[in-house]
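Every protein chain but one is kept in place in this view of the complex.
Right after this comes chain A.
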Amino acid sequence: MSATRQPASTKGVNRSHRTRARAQTHLWVVQRVTAMLLALAVVVHLVMIVTAVRGGLSAAEILSRTRGNEAWLAFYVTFALAAGLHGAIGLRNIASEAIGLRGRGADLAWLTAGLLTAGFGIRAAIGLYA
């Protein structure tokens, strides 16, 4: 599965192939690093969710936790960035395998989609903080 996505030695391969291979490796690394960050963040998020929903959710309850709290702001901003990038790279891998959508243009489009999604998340995080 994943191991095969890691390019083998690129010695002797022409330049554009080498650049592609390097981009692939970078994306693979970003997806793994974000996966590790998300593993922590999602555990925190899930524990938060299942405890917060006890007795119903209210805006006052949520905002009293997040308003003016830098730690939660930093947590949500990091979480949003990691999830946006991780999800977009995942979608890119699926689209590349399933419908053959690949290449530099596609990669840039996925990166944009990931950063845009992260931007929505950061907007929400700032809303919770401010």
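Keep this in mind: a residue touches a chain if its C-beta (ideal position, glycine included) is under 8 Å from a C-beta of that chain, and two chains touch if they have at least 3 such contacts; residues count from 1.
Keep in mind that, in the parts below, contacts and distances are computed from a predicted model.
Hidden chain, UniProt protein name from the list "Peptide ABC transporter ATP-binding protein", "Succinate dehydrogenase cytochrome b556 subunit", "Oligopeptide transport system permease protein" or "[NiFe] hydrogenase diaphorase moiety small subunit": "Succinate dehydrogenase cytochrome b556 subunit". Between the chain not shown and the residues A:17, A:65, A:104 or A:123, the one that touches is A:123. Checked against the hidden chain, the listed residues A:23, A:46 or A:108 yield one contact partner: A:46. Contact residues of chain A toward the unshown chain are 1-3, 32, 35-36, 38-39, 42-43, 45-46, 49-51, 53-54, 56-60, 62-63, 80, 83-84, 87-88, 90-91, 94, 116-117, 120-121, 123-124, 127-128.
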